[in-house]
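I am attaching a structure below and will ask some questions about it afterwards.
Only a part of the assembly is drawn; its chains keep their places, and the rest are absent.
Chains: A and B, in written order; residue numbering restarts at 1 for each.
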Amino acid sequence: MKRIYLDHSATTPVDPQVAELMMVYFTEYYGNPSSVHSFGRQVHKAIDEAREKVASLIGANPSEITFTSGGTEADNLAIQGAARIRAKKGTHLITSAIEHHAVLDTFKYLAKNGYEITIVPVDEEGLVSVQDIEKAIRPDTILISIMHANNEVGSIQPVAEIGRIAREKGILFHVDAVQSLGKLPIDVNQMNVDLLTISSHKIYGPKGVGALYIRKGVRISPLVFGGSQERKVRSGTENAPGIIGFGKACELAGQRMADENIELVRLRDKLFDGILASIDRVKVNGPRGAKRLPNNVNISINFIEGESLLLSLDLVGIAGSSGSACTSGSLDPSHVLLAMGLSHEVAHGSLRLSLGRQNTDEEIDYVLQELPKIVQRLREMSPLYHKAI
Amino acid sequence: MYSEKVIDHFTNPRNVGEIENANGVGQVGNAKCGDIMRISMVVENDVIKDIKFKTFGCGAAVATSSMVTEMVKGKSVNEALDISNAAVAEALGGLPEAKLHCSNLAADAVHEAIKDYIQKKTKV
């Protein structure tokens, strides 16, 4: 059976060049980068080079990059770290309703521990309004955290404008750029960002590595204490092969992004148009066009449930994801789709297909051939469908 | 971490030892990290004719000791007093930031030895 991977927003395969490079650091250059001897020094040097590559993809200085174990830790480090160090200045933080759980759950944790939070809404396309942010600002606001692009519906947020306002008011600005890295140009200076989260496994690098950009001069409290690695902001023996792999992945992303995006946009729109032409009662979630990530397709297919759809797709070799409650572990469907005003029922029937570097026209054709059949079959099973006709 | 020049001075240190008939001796301890350096020199007519060092310390400490002896040998004491810690580090092609304090030892030890020489001279 064909196997078609359309879940690149969940994670990506490791690029063969990245994997090959890491291999060398597993078995040959395996020293601890903090060591005095040559086994360690070689690795130290390779980490420095990786730091330069990561920094260069986001317009930062290498010394502003702190490596972490992933996007989740970087989000937590940014938010908890900023909140703790600024607690004397103020205890109010602002974010949006469609952030990743790594941001939202950290906000909720802080809300239970002496901080006050404002969660601004989004419109029906999943876009935050700059005015809403502005209105939410109080004299004791210390941090605004807004994602660059949403992981579920691909909506691209007006971060540069929000950053400008935050800068004017002396409020720290954190951006979760996990989904946009390697897909949208990022420049921490143009975006007026103080803290920016990125993750390796979304850009064909290894899992278990990420980074937090921390603008020079901005101080945050560490989450973990120990051997003083990463200028004491993130202790723990460095995941050298992971970091070096992440560096390579950033380098490749920088080289390929422009060409790749043209192709991704073409396939994305082919998928959208094909689905809308062959299946009725389908709703596009998120904006279409330039305000959407080049690789994100998200639709709600009325009268069917997301997990059933995913399982059916999986049986014909297609891997996607859904905002259905049944796939979420919790019992609520996607908080992103609900925030955009979808009903529980419609949110349940959502399907995200996220494209990647290796997807082909034939694969899209195959999806467009199989999906309508599956939808047909599931709708025939649905008690909601007949009522509705 | 260390420049090639540092490694060279560390592996082939110049002027190691102790001069028995020295007329200028200086010893400094680095309070920060517990290292010790001793300089002994023979000065004639205010010119450093011979100089040797002994050092208990890290690679940077050994290399700066070696470097500083090369830099001041044959110079007048006044010229030697003008040689700063930074100049020693620079002559070695730079030191890692964490090691910059080590270079403080080298020039200081030379300055101490010169002071010793001047004191002895004025006593005579």
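One rule holds for everything that comes next: a residue touches a chain if its C-beta (ideal position, glycine included) is under 8 Å from a C-beta of that chain, and two chains touch if they have at least 3 such contacts.
A quick note: this is a predicted structure, and the numbers were derived from the prediction, not measured.
Chain composition of the entire complex in this structure file, expressed with the shown labels, reads A x2, B x1.
One rule holds in what follows: only the chains that are shown with their structure count from here on.
Between subunit A and subunit B, the centres computed from C-alpha atoms are 56 Å apart. Taken together, the subunit A residues at the contact with subunit B in this complex read 36, 41, 44.
Those residues of subunit B whose C-beta lies close enough to touch subunit A in the complex are 1.
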